[in-house]
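The complex is shown incomplete by one protein chain, all other protein chains being positioned as in the whole.
As written, the chain order gives the labels A, B and C, with residue 1 at the start of each chain.
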């Protein structure tokens, strides 16, 4: 994953770097943001014939990157990301993630599920994943967050998925996992930020409802959007129907966003996300 | 078109009213709003065998309606609605309305097109529709609105369509045509109210853009929504691309909304629209 | 649920029948097929104040129905339908049904799951539903079908859902459950009937793939369609990607179709299904 200002010759220089060192480029996706003159690249290499160590590779490429002023990162496909799911009382997003995980459609380990309520332990049990209930006693939210953070550290978590976790996380928590917390909001953002979006959508008489998966940032419901989708509704549906229909939209929007992140297809750029197609 | 509070026996009473008088009910669409306990009905009658005058029919039904506390209106399908289109400088929505009109897909007469600029006269000419340029000189907006209103009155206009007319109408103007002005907004409302929605959509990094056709009210971009649609976009598109793609969404959203209104399929209820399917 | 030829006064006569007997009509959906002059009605009654027995109600209405030559059926909402799921080796549709069932989004009991393979017992176990493996030994397919039929009878099954059951059922079996077997086909029928639809879709270079839920009939993949949906694909996806994306389409198409059936919103009419909106 490479970001930089747009400049002549980047593609040739970078692809040549790998070619002359004997790597096969399996896939190269680029995107030139003509609006802000930025350049993004996702390059997938076959390391099969690597004759140097990974550390050496990173060092050599790091030299080139410094020269060209590139922002870059590398992921190895034999290193499986570790994902924690946080939930409250509704199970639909949790189920969808676990079912896709079970069917090998998500490239990750899920070592634990964390909740502020005991309700969904039976779901975790079904899939034999440890469930930690970190409940929030009045005035003890900071203590609970510390408990959650300790669990995430202990389990070496790379990605936190808020699968309808109905608590606002502190700035500290979010900054500690910057760009590694994905949240699902039950509306087509930026419409209907905040609470009760389906009720407000009904009152507004919108003709479609939606859901949005985004990275959590300190500005609530404002983080970089990864995935969105909508469904057409009719005037005949009441807010409870919208809620039920919305559950299905939330399911697939969140699962797709998580999959894109786990596939290393997302680059965050300011308040926007670049999501390379699968 | 009938609105009322929901009550036992409405369907039986009303359908019986027409049946015992020998009318054939061609179509009856109803909707019970279980959330607010309201009842809406659209009933289409065959007047072929009408043995009384229309005035008598309206008087008799008016009696029943008063008894049942119904809000109602009647439209005769041999009375063709008269529609005015208002535009500024962009032609895409205007073209789409005129092409559908020309192909007999909109049930109306279009006696005139009004603009605050001379630019689109050539489009009106193509379809042989009179074009009135009511330009706005500094400080003379009220005078221009009076000019437009006089034209609408003179031509007995039933419906005003703002096909990207880039001026805010006064409350007086809007109230004079309450529930009979349709506007197209180039965003998926309530997101991106106001100006430059495509640029702001790009900056937000949304994954879909949309358009919204709604009745104009004194609250800008807040009137009852008739139709909305969206298109999926990718990060590769710059604001100008969104504008171009948005043009197509605006086209079909506005034309569908106008068609629904002209088909008498829309009932306004507070800030919501009930749109019966075709 | 009422079907008949279209005739004057049906709505008035039927709604009056219930009104004069003191029933409250909770919902009345009708559809006049102007193309074939047929009339369909779905009427939902509140039986709270029923002073006669259900048998008497059915007898009285039966008299009216005979007079008017109506085809009709009645379902009581306190009678929970019993549904069997049949699967082979892929679990995605099974999971989606069970999760929606568990979250009370499907109005039914699921007393058993039947498969021709042992592979998915662990899924049934998660949801504590008995799993019967009726495997097919060479030349013994009729015997296996008899075994399945006995299970369905024993458990008083109303609806059989083929959630990717990869066996063709005999005409006998299908006729015994006429209009009560729902199948999911992994293509947008009538395109790509038969096997390997995703591979054939790729070879054809179609720009969208889909899935179709339909009632099973003796003509393979030709039964009345209940629900369909599609997803846009790109040339970058290989057949295995289409398969993976298709799994999600199959999930929600089948679950929606089953929900429509369980909600008593479907009337079969020849080779078509009338599906009343929720």
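Keep this in mind: a residue touches a chain if its C-beta (ideal position, glycine included) is under 8 Å from a C-beta of that chain, and two chains touch if they have at least 3 such contacts.
If you're wondering where the values come from, they're calculated on a predicted model, not measured in any experiment.
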Omitted-chain contact residue, chosen from A:11, A:50 or A:68: A:11
Out of B:121, B:203 or B:236, the sole contact with the unshown chain comes from B:236
Consider the whole complex, including the chain that is not shown, and state which of B:45, B:99, B:146 or B:218 touches that chain. B:99
Chain not shown, touching residues in subunit B: 91-92, 95-96, 99, 102-103, 105, 126-127, 234, 236-237, 241, 244, 247-248, 252, 277-278
Touching residues (missing chain, whole complex) on subunit C: 31, 33-35, 188-192, 202-208, 210, 224-230, 234-236, 238-239, 271-275, 277
Mind pulling the subunit A residues that touch the left-out chain? 8-9, 11-13, 15-16, 18-20, 24-28, 30, 32, 232
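Following the convention adopted for this analysis, only the chains that are shown with their structure count from here on.
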Using Cα averages as centroids, what's the distance between subunit A and subunit C in whole Å? 36
Counting only Cα atoms for the centres, state how far subunit A is from subunit B in Å. 41
Using the touch rule from the top of the page, what residues of subunit A touch 2 or more other chains? 234, 236, 277
